[in-house]
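For this view, one protein chain was removed and the others were kept in their places.
What follows is chain A.
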Amino acid sequence: MALANFSSSSRSNLLKPLAPVLSFAETLRRPISTSTDPLIIETSVPFTFHNCEPPSRSVETNPQELISFFRGMATMRRMEIAADSLYKAKLIRGFCHLYDGQEAVAVGMEAAITKKDCIITAYRDHCTFLGRGGTLLEVFAELMGRQAGCSRGKGGSMHFYKKEAGFYGGHGIVGAQVPLGCGLAFAQKYSKDETVTFALYGDGAANQGQLFEALNISALWDLPVILVCENNHYGMGTAEWRAAKNPAYYKRGDYVPGLKVDGMDALAVKQACKFAKEHVLRKGPIILEMDTYRYHGHSMSDPGSTYRTRDEISGVRQERDPVERIRKVILAHDLATEKELKDFEKEIRKEVDQAIAQAKESPMPEPYELFTNVHVKGLGTEAFGADRKEVRAVLP
């Protein structure tokens, strides 16, 4: 991806006082900062904690990281909105659960971990997949059910996976991914490679019994698993206070420590995930509650406005939007100009459009793929075509 020419950090420091002089700046092609000099930024709100010592509010970051946050989140935002239009154009069928508004969780988490750590989440997984290194082409192709998709078109919106990057999906049944995540952590503990698992679930899934079973076992056996509740306050159409006796999900672990994080602040998420990773490697599981929000409804068939007011949605968008927050931080610290950020967004738009065009070219899976990957060695069951005599297949 070609970007504008960068220059070293020292030059950007030199140019700071000259920045307001527009023409001069333009001729000098004021560089976008790629410095890795540390920058300390405070999180929006302090962490709320249960049974543990909270991490500090001051997050160490650097300009390069902040710019990458911006790019990452803007790409995710653009991708989800494009998926919305594709769904309405009936190119994506079935179910489509969009993540816009919650991007900070995906991006902040990635910044704190490596690709050897595992992430497992529920069905709202497009952006998490992208964060794990998935490409836009793989996303759109999978959404449209094409061969170029990450699951070869057989999974669809809810089943994105990326083995090389430790992304274990992509699960349709609510809550079922949490015991699985604890199992992943169990294996990681055996392998002794200092890796951890992040098992994400929502506020609706927080009331599933299997979660507490998994939590108990993880705490008993000191598994390096971090349970992350992405609390967007609505389980489909049900507000959290109507589903949970105690909506303080970070406290529901009881004997397991918990931390409540502002999920719209990518830096806070990064800090919390870093802290959590260090914690679980020594002391067993921890629960992170990400206080976040989704702008779209539960899925594309949900307008999202029958159980919450439009004022609430636009209020959150104005006050707490994760992309805007990072944009403000970048501008406040003079790491890039408004125009450059807008250029990024334009570029991202083009990338997304290109990926969609490419994905549309990709063919649907071959019919015989219906039978592949059911078992490793075949079932040997017969299946008939419309004409019983001529078409007779044995399932591979």
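Couple of notes before you dig in:
Here is the rule we use: contacts are C-beta pairs under 8 Å (C-beta built on N, C-alpha and C of every residue); 3 or more make two chains touch, one makes a residue touch a chain; residues count from 1.
Just so it is clear, contacts and distances are computed from a predicted model.
Note on the omitted subunit: UniProt lists it as "3-methyl-2-oxobutanoate dehydrogenase (2-methylpropanoyl-transferring)", one of the names in "Trafficking protein particle complex subunit 2-like protein", "Phosphatidylinositol glycan anchor biosynthesis class G", "Autophagy protein 5" or "3-methyl-2-oxobutanoate dehydrogenase (2-methylpropanoyl-transferring)".
If you put the hidden chain back, the residue from A:Val59, A:Ala205 or A:Ile326 that touches it is A:Ala205. Contact with the omitted chain, checked across A:Pro55, A:Gly131, A:Gly235 or A:Gly297, is made by A:Gly235.
Checked against the hidden chain, the listed residues A:Met73, A:Leu98, A:Val174 or A:Val316 yield one contact partner: A:Val174. Touching the omitted chain from chain A are residues 93-95, 145, 153-156, 158-159, 172-175, 204-205, 207-210, 235-238, 242-244, 306, 364-365, 367, 369-371, 374, 379, 381, 383-389, 395.
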